[in-house]
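All protein chains but one are shown at their positions in the complex.
Let's look at subunit A:
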């Protein structure tokens, strides 16, 4: 270590500060400076790769932890009181003793923090010491070092299955084409492979990468936490700038797969890496209950001050009335007013527990317990993905019981997001794929019937196949394979994209004929729309192909941290906040780990794609059929599989190249010129390729219909008989039909780009890519430039099947009084269809559809509908009948109604509707709707979604629920609760939400009651001791009373109490309504319990007072029965509130009583004069030898509880609450109960149905272009036209089975 002047050090530090804060960083290689002092290192200012996530250091743990803890207001209050107690003029207790509660709480919290920090330290150490390879100039090779040795500017080599130690700019990959595959499961849970490419032009030699020759400067942006964006360019010595983006960045924490090795340049290290910046700790939201609780704590503060004021004034008056100098009054130099002023503070100390400090700690404990039970609920466990419920937010469990509005995404949330290719239309001709529909219908049948159906059906399919002179082999093979894989799938988990449901498509015979005709006409040499269509399906995507031989081996995964058999560990894991790298591994694509099993299945059915006709049988060896498509979006996979069924096989994809095998067996290698990736604004993606034969630049585009239709240019080819206009309109008609059947639609288009045009475009594209400022916008602009004058090829209809039990769940939520809104990006017709399928919409419902072109019509339509509804509800004839109105609105209209002047009207309209379906929504609109409803209606909202487009909405809602589905983990990462199926929402809300809410609400009310009741005993005593702040209960026993004797029962109550069983809550969702709105914890219940506390404390004080009045009782002998009475009153009060007594309840309740007597007896026996002013010695013993003690305790407890008990009895007998009736149901045996619920439901359903059926006169549509149509008719026509097989979406399961 060389000596450096302090000035230089300061200058260096300032430089470093500046370098770190600069928007752009210029990084150069460390190699020329290897072995030199630190001061000369070019990248010394940037953080090293050693991470430290611990909050504390060993030395400063105590001060830092205390500082941390004093951020809590409650702790400051507590310490303030303790300090106050050290001031002699105001102290109420022995000052040292007054420190005990705060010390206990602080040290418990500190212990917890220390333990957590130690775990973090261990994890940090493990991570920092992981091995990696860094290039060393001295040794001329990569040497093994530790992660913590990596610095910015180093060259790091990562080998297959190794975790990337820092954010690396990929410079070299051992794979051809400079591709490196990574898995980002550690970061976002997505387990599909992603491709990263080397920065082009840096590594020019073929002999591998030589770090020493790297003499460019890497200029990159300041570190940020965006995992999907990275702006950077490499500036070569000759000033040439090479743009690089996220596609060249290997993120720390990712795992390299399928790649021999790769070399990267460290751009960010340690805490500046994107993964570390994303480690934002756990979410903390404040629940509604807690917000209300804080108001009540404030009331308690007012109450406390009032009581202290009474004490202070009382003391003054008492002092004033003292004549002479009584011997009990110690000489005091203070004036009476000063003494009473001091008394105010003494009173605060004495009555401090009126502010329920321990409540916050107790709530935390209760929530941990509640979460433990939610997470461990076997009904929320998904067998298929082997995932249990995750609670990511630890403090809003009770909000689940108060939800008024549920906002649901459609795709992946209501539906499986397992896309099945169903139909397509090419050049205006529809191919209905009936055979495929039959296959899907068969798959839909229960497994037991499978065999029979197969035996019945082969003829129809065989005839279809034999049309081409083909044997029935493929079908049989397919069946066998499918059955096998189904068995395999259920053993572990269902297969995401390898399951036959999604992957195998039975080709439509007409289409097969068309293709073969096109092929025979000259095949790939000529451009034929049919061939182009399938080529587009094959090429225009980002599907990654992997082969069975190259299947990646999964490295040993750290097991799910929340999965332990040990309940203690599970609990502690819950306590633990998010810590580095022990992130949950998602099991989304677990299917892929089943490679070998699936392989064997595949091997049995090698003919699944080549059984078309002899002429298109491929010449490629059978082994090459083991292709696996891994797509970021399931639609793409479905389309690729569909194309494969027609013989267009995607063989390989690299950033530069796509290999496609045509039905003829010919393999075409398309050079990929550019990929215009999907974004939610354009709603389309394109791939620009060079056709290997014609050498033309061809742009294939696929996207939402409206995103394509407006870009259509000249007709496809002049030689076609149909005019372009007809194709477009026919296609549009077919698309509408698909949407009505609930299919997702995609339009496929193509464009031949002239060489000149391409070159011109390329220039602007390059400059956009090298840009740092507004890079995204520029890139998008270039994409829009290119995507013009498209030629429509056709469209596809992909079915997304409803998840199981979705209708059941939505109906239950509706019965629970929850409004379910669906916010989807799909077409209006698709959304309506799904709405009917999942019973959000019923046939007899009135459907208002709003789709307006401009704001004026929008306003008038809103007013019109509102007026109609108002008129209806004001009509006395309609009292008691609730119209079931549903609103369907599209994104364009929504954007208008969300404007400030219309939003009030919209909300007014929407709140009268039972269901609102919003379609064509952008992610931002989704969150805007959620925010609008939440803020305007002041309701509790829950958003549930599975994809990245739902993240905004999930974050905007009070409760965000993520579904760990097919679309990555962003939604789960942003959510408060993560479930794996939509149906889990039912139990989560109706059962756990209800339980958590009632438990916590009742516990909090009880807690307030308990503290007020106990403190008031002390308060009443002040009237008899001259308001001098005397406590008649030994201070130790007072502390123990709160700390041990009465603390566990309410916590137990908050964790275990079960007012109504899960079965009844699920059977009668109406019970959920008890928690909505104000719920059980409201102004009234709070004040009733406070009043009850006052009453009980009066009884508990004055009955002993009258008994012991004018007797020789001493202070603490008098205090003992008071303490005992309040113990019994509190515990029995709780017993009245406890709804079900399990063995845990008994143990804790009896244990508390036992503990009280045990501890107090022991204390009274041992402590002769240990706590000076109070002489607890032998007090309880002498009292317990006195029969009067028992008589006093019995009658006081009884009188104290009599009103509450009687009130409960009378209320339960005269007007029982719904919950009580639920409990009565609980006591029936299960079969009678189910019977009863069914009958009751049937009665209500029948009765309600009549009420529901009513008609509004259709409001006149204000203008021609505003269709305010009524869906029922529309749907009927849709049903009439649709074929039999499309309806399997809408098959409704019986609701109560």
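A few remarks follow.
What we mean here is this: a contact is a pair of C-beta atoms (placed from the backbone, for glycine too) under 8 Å apart; a residue touches a chain by one contact, two chains touch by 3 or more; residues count from 1.
FYI, contacts and distances are computed from a predicted model.
One chain of this complex is left out of the view, and of "Cell cycle control protein", "U3 small nucleolar RNA-associated protein 15 homolog", "EIPR1-like beta-propeller domain-containing protein" or "Exosome complex component MTR3", the protein name its UniProt record gives is "Cell cycle control protein". The chain not shown here is touched by just one of A:149, A:377 or A:696, and that residue is A:377. Contact with the omitted chain, checked across A:27, A:50, A:92 or A:420, is made by A:92. Of the listed positions A:754, A:899, A:1142 or A:1235, the one in contact with the omitted chain in the full complex is A:1142. The missing chain lies against subunit A, touching residues 92, 322-331, 346, 373, 375-379, 381, 383, 386-388, 487, 490-492, 559-560, 562-563, 565, 567, 1024-1026, 1028-1030, 1032, 1056, 1058, 1061-1062, 1068, 1070-1071, 1103, 1105-1115, 1117-1119, 1136, 1139-1144, 1168-1169, 1172-1173, 1175, 1177-1178, 1182, 1186-1188, 1191-1192, 1195, 1198-1199, 1202, 1205-1206, 1208-1210, 1212-1214, 1216, 1218, 1220-1227, 1229, 1240, 1244.
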